[in-house]
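Only one protein chain is missing from this complex, and each of the others stays in its spot.
Letters A and B mark the chains in the order given here, with residues in each chain numbered from 1 onward.
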Amino acid sequence: MSSAGLIGASRGWRRPVDAAVGILILAVLLFPVYWMVNVSLQPGGRAVGTPWFPLNPDIGGYVQALEEQGANLITSIIVSLGSVVFSLAVAAPAAYALAKFRSRWLTGLLFAILVSQMVPGIVVANALYSMYNQLGLLNSVVGLIIADSSAGIPFGILVMRAFMMNIPQSIVEAARVDGAGIIRTFWSIVLPVSRNALITAAMFTFLFTWGDFLFALTLTTTADVRPVTLGLYSYLGSYVNDWSAVMATAVLASIPAIAMLVAAQKFIAAGATGGAVK
Amino acid sequence: MTQRRAAWTAVPLALFTIGALALSGCSGSNAAAPGDDADSILLERPAGSTNDKKVYDDVLAACEETTGVTIETQDVPYDGYLAKVLQQVSSKTMPDVLMLDNGDLPQIASSGALAPLSDFDINVDGYADGVIEASSYDGDLYAVQPVANTIALFVNTDMLAAAGVDVPTTWDELKTAAAALSGDGKYGMAFSATATEEGTFQFLPFFWSNGGDETDIATEAGAEALQLWVDLVDSGSASESVLTWTQADVNDQFVAGNTAMMVNGPWQFPSLDEAGVPYEVVSIPAPQDGDEIISPLGGEVWTIPQTGNEAKMTAAASVVECLGSDESQMALASGRDLVPTNTELVDQFIAENPKMAGFAEQVPGLRARTAQLGADYTAASEGIYTAIQTALTGGADPLTALQQSAPNK
Partner (left out) sequence: MTLRAERWLQLAFVVPAALYLVFFFGYPIVQNGVMSFQEFTTRTFFTGEAPWVGWYNYVEVISSPGFGRVMLNTAIFTVVSIVAQFVIGLALAVFFRRRFPLSGVVRSLLLLPWLIPLIVSSAIWRWMLDKDSGVINQVLSGLTGSDVSIGWLTDVNIALPAVILVNVWLGIPFNMTILYSGLQDIPEELYEAAALDGATGWRAFWAITWPMLRPVTGVVVLLGVVYTLKALDIILGLTGGGPAGSTETLATEAYRLSFGQFDFGAGAAVGNILIVISLIFAVLYLRANRKAVDE
């Protein structure tokens, strides 16, 4: 095992120490999340003077959240996963093109993509409302999937492009020399080697869509298709807030998302590019 | 090659110019499908607490029976409610009945998107003057407000008794009482002084009762009111955190026993009762003994957007009128801890809901925030809350703060 210092697997005795440090970091960074769970379990959702531990846990908030937000959770999952698929399908080829093909106006496209990230969301949402109204896409899962991809696609292109720029030209050339066409090269060589990039882009697209409130608010007018970010607001009136239901909903909503992220993280393996060079 | 390049830039440019023109051009249709009868209308309101929803749903069901119109409801999260309304205005997809906060009414009415009630012969006799003013824009009545709320002083009777302090009725008494009640991590007084309309709303009773005027905020009268708040915070009688507390946060502090008195509204009764806090509602202290307290009018109004569909608008008008009827007012008021706006109902209401007496008595005298300034009220409000923030953080003395942030239109 190389003693490469900062990277590589830790020596035997260091592993539990590392794990302990990891958990300490987690505890510090996630303390607010603990607080969220704490408040969700407090009777009456007391936000002020909350005790450090929920000594008398009250799961009323969770019961309410499950009853009322279950369907919304499923909507969120479907829209988020759909957005991941759609975004990757559009963004991955574009990222590759922008990383490897040389063309003046591709730089222009890259610039346009960058600019798109700078536009405030409300501006995009307002314009989309009119467009969707004409096309009858309001209150539809497909409509939300496509709209929410407006965060994932530009982001995915930019991030995947950065990763793909590191792909050695040699492996692409090798494939071309073997007679593979441009699409085949992309599918069989570039994509597998860009696994980390794809997964990273997928994770963030999922996160963007999962947490989206603006498009959900703008592009739905009824409760038919209501992601959980909107559902949360049934407990937040203008003067009165039902915090235990809100926190419970937030906690419940985090669980499927985290489960998927944990699963995705497992696929981010080391040296994907290196293996291909060999 | 250059020709090719030009073509490739021209095509996308053409595409979105066409798209833009198309979108801006054909946005004249409204949501009504052809062949819709006028027997069902769409009513839009902010999503609220579960209790609010239930009370309103019962009243709407009763109105469905009296008017014969089916009412479909659409709940929109209150955060972004106005943005949504504006989107609907521009894409001509407004609902048939629209709820707005009374403070926002002039803005939306000024856009021309609402129909004046005079088009429909809706009866608003008996409504308090302030309510009529708030529901009007440019001389025309645009909305019906069935119930109102305002703010008053809540005191924790146990804490006051323990400190041997009487309920304050003047500003000086308020300062001494609050000082006596503070200490040991507890505060005597709490209010909301955020950089939002809520901050202004809480400040207005003090401002107006001392003679302050929202059309010219930088006066001695206004500065004195602001000085009261500055004194309360500087002396430690009120926490510095009032700068960040919303009215909901202030209530949480009161429930937790961190503050002995607070300025808040009757919508907090359910949470106070549930927490078992021993409270009493009294009127906000006056500047001097015998001065009149002028409180701001709060509450939502119901409007009829210009959808262009005559039949639906008439049906909507009958629903709006029903919402303002005596039965609706009493039901909404008692169910949601608010007060009816029809002055003729006040006595009956107090008889049935004695704990609301303190609020109900104020109804005839409630003042509309937008009465004098209409759609320009938002600028004055921003001036007021900015000045409050500057003064409370010690950035300037009250009069200078008001002068600096006064709107200069």
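In the analysis below, a contact is a pair of C-beta atoms (placed from the backbone, for glycine too) under 8 Å apart; a residue touches a chain by one contact, two chains touch by 3 or more.
What you are looking at is a predicted structure, and each value in this text was computed from that prediction instead of being measured.
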Visible chains in contact with the missing one: A, B
Contacting the left-out chain in the complete assembly, out of B:51, B:90 or B:176: B:90
Contact with the hidden chain (one of A:41, A:77, A:138 or A:157): A:157
Sole residue of A:65, A:98 or A:219 that reaches the chain not shown, by the stated touch rule: A:98
Residues of chain B (touch criterion as defined above) contacting the omitted chain: 12, 15-16, 19-20, 23-24, 79, 82-83, 86, 89-90, 107-108, 110-113, 185, 187, 194-196, 239-241, 243-244, 249, 253, 256, 258, 306, 375, 378-379, 382, 386, 389-390, 392-393, 395, 404
Missing-partner contacts on chain A, residue numbers: 2-10, 14-16, 18-19, 21-23, 25-26, 29-30, 32-33, 35-36, 39, 47-50, 52, 89-91, 93-94, 96-98, 101, 103, 106-107, 109-124, 126-128, 131, 147, 149-150, 153-155, 157-159, 161-163, 165-166, 181-183, 186, 196-197, 199-200, 203-204, 207, 210-211, 213, 229, 232, 236, 243, 246-247, 250, 253-254, 257-258, 261-262, 264-266, 268-274, 277
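By definition in this document, only the chains that are shown with their structure count from here on.
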For chain A paired with chain B, centre-to-centre distance based on mean C-alpha positions, whole Å: 37
Contacting residues of chain B [partner chain A, same complex]: 5, 8-9, 23, 26-27, 46-50, 52, 74-80, 83-84, 87, 90-91, 93, 101, 247-249, 252-253, 255-258, 265, 267-268, 270-271, 274-275
Interface residues, chain A side, partner chain B - complex: 44, 46-49, 104-105, 108, 122, 126-127, 129-131, 133-134, 213-214, 217-218, 221-223, 230, 233-242
